[in-house]
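What you see is the complex with one protein chain gone and the rest in place.
Chains: A and B, in written order; residue numbering restarts at 1 for each.
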Amino acid sequence: MQILANIVVLTSLYALVACGYVLVYKVSRVLNLAHGELMILGAYLLVATSAGIASDPLAAIALTAMFSIVVGLSVYLLLMRKMTGQPVLAAVLTTVALGILLRGAMVLIWGPQQLNVGAMISFDNASIALTDSVRVSTAALWLVVCTFLVYLGLLAFLHMSRWGMRMRASGQNALLAAQRGINLHTVYALAWTLSTFSGSLAGVLVTLDSRIDVNMAVIGLKAFPAALVGGLDSLPGALIGAGVIAALEVLLIHYVNPLLSDVVPFLVLIAILIVRPWGLYGTKEELNRV
Amino acid sequence: MTDILEVTELEVTYQRSIRALHGVNLRVAKGQITALLGANGAGKSTTLRAISGFIGLDNARVTAGNVRYLGEDITGLQLPKTIHKGIVLVPERDKVFTNLTVAENLEVVSTTRAEGSNWRQIEEEIFVYFPRLAKLRNKPAGLLSGGERQMLAIGSALVCKPNLLLIDELSLGLAPVIVDEIIERLRDIHARTDLSILLVEQSAAVAFALASYGFVLENGKVELEGATQDLRTNQKILELYLGTGSAGRADYLANARRRREERANV
Partner (left out) sequence: MSNIETGIGKMTPATTRRKRLSQNQVAWIGLIVLLVLLPTSATPFHLDIASQIFIAGIGALALMVLTGIAGQISLGHSGLMAAGAFTTGILYKEAGAGIWITLPASVVAGAVIGLIFGLPSLRLRGIYLAMSTLALHFLVIYLGGEYEFASGASTGIFLDPPVVFGFEIYDGYAWYYVLLALVAGTYWGCRNLLNSKTGRAWEALHANETAAEALGVQVANYKLLAFVITSGIASFSGALFAYYQNFVSVEAFTLFLSIQYIAMIIIGGMGSLPGALLGAVFVTLVPYFVEWLMEAVPYIGLDITTVSSASYAAFGLLMILFLVFEPSGLTGIWKRLVGQFASPSKREDTP
């Protein structure tokens, strides 16, 4: 049972990170390889806010969320906006470069050592007993709840709000979207903002549960196969993909070899790429567009 | 009669080197339907795209000539500014968002002209023009037939509240019965509004059924123009666009009428 709880928590983490990939890819066909770094930046922003501005945990987290929106918006406006109309590959390499830049900058600013963010904002990460034998930490519980809410919110936004529909429309046919008066830059900026926001949220919650250092950005890379399993342009698909990856990872670590944990998502990735590159829910035609 | 659109000596170049138009001249009279005829590759779509505005991705540019709309020079104006001025295009291919439902296809439209208005009302208005769409409102557009897609595309263009509607290939690939229906619907729309329409067609019969004036484009230049009743009897048109030997096809309207009657009898 404890294993099941662990799988659910890890699924939530991967799903929350993966939805960031999906949002940006779905709308603009750009794969954001800096997502892991942006996620960790969210956690470091919490460090900054808690140290400088807000001492109350909730206030600090709320402020961080606002900052992450600013970050996402600036990434698009200052950088990715210039790459629209360029080959997709150039845009992807730009995100690679952004990731490296952020990684270096974060170590320069916050240092290479591990930080205990939870202690900094005096967050009480007590272990909660769900049943007699199953325990999860407070932060992990928050993570599950937040992932659920984010997915619910995103699905509602994409299907019920007009701007959400415009995001779906632009992803399907950017030219027609422009011909129907939709401002593509607004749509792309929205996608980057939402993506960075959800990523930062994941970063904050995962570091509350452990400690933070820049190498945790690898979670971003490990969550990518989850997005791909689901087809890269499908939110429910990403959720299922996250479940598959998380379950395999937890089970293999527990029963086979702990060293496998870093490589499992990529084995799944290769398997998916060979068998069904468009993923479980993605559209097959996507492949020809890339 | 005043012209809503006046295109003079328009030249368009793709990718800095491929010239697609070589000085196109045409006018659209206000409140009228004008047809632009031409074979494949004659430059019809490029002309429409140049009027309705390119986007950066197109890698295309107006290199000479100008486009005047309501007396204002709008040469080289890009999307979405042209939309805000009331010029709206129904593209030839990929004309609907296939992953969105019919109703969503109408709702995503974003123009200052349409923003803030009552959405239910706008939708109902479009459904009055195209009653067929009302029944399909919750169906994904990807599952629609070609004719239904064309109706939806025209419908979503109408939501932009155009003054000038540009339609690229109204009848291409559609069954004659559907073409009849769309022609009827367009006439109805045109009768109810003061919409000006520039219609690109490969079928002269369809063009003559709707338009009052026509231009014939060949190799990036206008070769022929005139009122449709004059063009209808033009020998060259008969040969080029109605197919020689089957002069009977020229009278498309008669055919269309017969088909409608047949349908009514069923």
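The working rule: a residue touches a chain if its C-beta (ideal position, glycine included) is under 8 Å from a C-beta of that chain, and two chains touch if they have at least 3 such contacts.
Given the structure is predicted, the values throughout are model-derived calculations rather than measurements.
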Displayed chains in contact with the omitted chain are A
Hey, which of A:99, A:164 or A:203 is the one touching the hidden chain?
-> A:99
Taking the full complex into account, find the residue in A:107, A:120, A:134 or A:154 that is in contact with the omitted chain.
-> A:107
Considering the entire assembly, which residues of chain A contact the chain that has been omitted?
-> 31, 79, 82-83, 86, 88-90, 92-94, 96-108, 111-112, 221, 224-225, 228, 259-260, 262-263, 266-267, 269-270, 273-274, 277, 287, 290
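Keep this in mind: only the chains that are shown with their structure count from here on.
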If you average the CA atoms of chain A and of chain B, how many Å lie between those two points?
-> 43
In their complex, what parts of chain B are in touch with chain A?
-> 52, 55-57, 79-80, 83-84, 88-89, 91, 94-100, 104-105, 107-111, 114, 156-157, 160
Residues of chain A defined as touching chain B within the complex | 84-85, 162, 165-166, 168-169, 171-184
